[in-house]
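Take a look at the following structure, please.
One protein chain is absent from this view; the other protein chains keep their places.
And now, subunit A:
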Amino acid sequence: MNSSVPPWRATASAPVSTPSAFSSATPAYIPVHARRSLAPNQANPPAPYASQPTMSTPAEAETRKRVEFPPAVRTYVQRCFAPENNIPSVTTAEMQEKLRATITTAAENQKLGLIDWERLALPQVMIQNERNKILANPSVSSWAMSSQSTSPGDSSRKRKSTDLHQSETGSPPWRKANHRNRFEDRVTYPPTEKKPRITLDDSSKSRANLEMRRKRFEGVGGSHGGSLSSSPTDSPAPTTEVDQGPVIGRCQALEKNYFRLTSAPNPDTVRPLAVLRKTLDLLKKKWKKDGNYGYICDQFKSLRQDLTVQHIRNDFTVIVYEIHARIALEKGDLGEYNQCQTQLRVLYAQQLGGHPTEFKAYRILYFIYTRNWTAMNDALADVTAEDKKDPAVKHALDVRSALALGNYHRFFQLYLDTPNMGAYLMDMFVDRERLSALAAICKSYKPDVNIRFITEELGFESDEQTARFILDHSTEKMLEEKNGSVRLLAPKAFTFFEQAKAEANRIVDIKGQI
């Protein structure tokens, strides 16, 4: 009985068979052999065996006569076979094959003395990385990525110390939120800064891409990716790669398209923290300059992904999520906003800095919008006495209680005085609350009310806007001109607004909701 083994490890220890074609490739090339069987691939060029005493192959004696291996190589080989370096998903045979290929290539090219054997990745790691690379990012070769590191993107060293939204403009952001929401913003352009790739051989590469794409999907059905295809909650046993700790990225490119991972990430396409910091600066600049949300969102998603796979959790992580959340908020992308919000909650719990109260306030406003009372209860339980002193949190709590009690007077006062970017969230439900307020007003005032009063009470910008809003939800007959002012015939209009209110109060459902 494997009593001490947690369930997710227990199954993961089952041997994972992988396309053996990968084992023969060197890192720079992309293999094109389709996997046909589980047997080791025979298509390898039969390399002269350059093995080490620990490997008892028949060719051993022969090799030793020819080449005398430096001690660094010997220790390298020893490391390869050390049990602590064993990776369950890579079989010993695959590893040996790779090791052989590596040493042989080095020996043939007279590089045995040039390679830094101490730092060179172990063959099992190489195999794994190759697999990952193929699975993770078929469209970008590692060469193309690294060639970008010297692109003009680098000139964005001037890091803005201010937060993105604060440096925007002087006027309240929600007043012009809608102007930017044009069609082109919703279109994802191909990244504009991409340099022409250094191509090895276009035709073969695209074929290779296709091949890799095919493999990726094949893997999902096969034994290797079996547990990945199901939803995360269904699979109690993630594959072994998951448990192997963080990846350390080597990619130097600032920009990267987002691509959903279906297997462990490849370090060659993951950007280390130092690069990511520059990326963030670049993205902030671009957002200010172009305001292309499709592009920015994509970039931020890949940025977040790189942070996650490298297990980077620090103040920078918080900043990234905060900025992405704010941008998503500004563009009304609540799905993305909500993802960031969920993550931020976890990050704040770890005391990594950032602006926890600002986002606690958003969270409350968000649940008002979604009318998710169960979640609201949880959010309220999260608010500490200390938080309540924060103006943003206090504002959000006041908004909630004003609405709970139907105090529209107070609500619209709060609406006109919303800290941070909360107004974007409030904009989402302000019309709904206007309808509720109008229903109450129509029920309780007689014989009519001046729409001036409604304009002031319900935070409209002008009487025209008020009149338009009323007409949108009722008929012309509900308005009457008297003594030079327009008046709403409250009792008559009641049914219109009562109905519109019910309509507007249907539960809002947003994907990714907590």
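Note that contacts are C-beta pairs under 8 Å (C-beta built on N, C-alpha and C of every residue); 3 or more make two chains touch, one makes a residue touch a chain; residues count from 1.
In the analysis below, contacts and distances are computed from a predicted model.
Going by its UniProt record, the hidden chain of the complex is named "Protein CSN12 homolog" among "MIP18 family-like domain-containing protein", "Protein CSN12 homolog", "Transmembrane protein 258" or "Trafficking protein particle complex subunit BET3".
Across A:Arg304, A:His395, A:Arg432 or A:His473, the residue that sits in touch with the chain not pictured is A:Arg304. Across A:Leu254, A:Ile441 or A:Met478, the single residue that touches the chain missing here is A:Ile441. Of the candidate positions A:Arg260, A:Lys289, A:Lys477 or A:Arg506, contact with the unshown chain belongs to A:Arg260. From the options A:Gln343, A:Thr357, A:Thr418 or A:Thr466, the residue with contact to the chain not on display is A:Gln343. With the whole complex as reference, residues 1-4, 6-8, 228, 232-233, 236, 238, 242-243, 260-264, 301, 304-305, 307-309, 311, 313, 317, 339, 342-343, 346-347, 349, 373-374, 376-377, 380-381, 401, 404-410, 439-441, 443-447, 449-450, 453, 456-457 of subunit A touch the missing chain.
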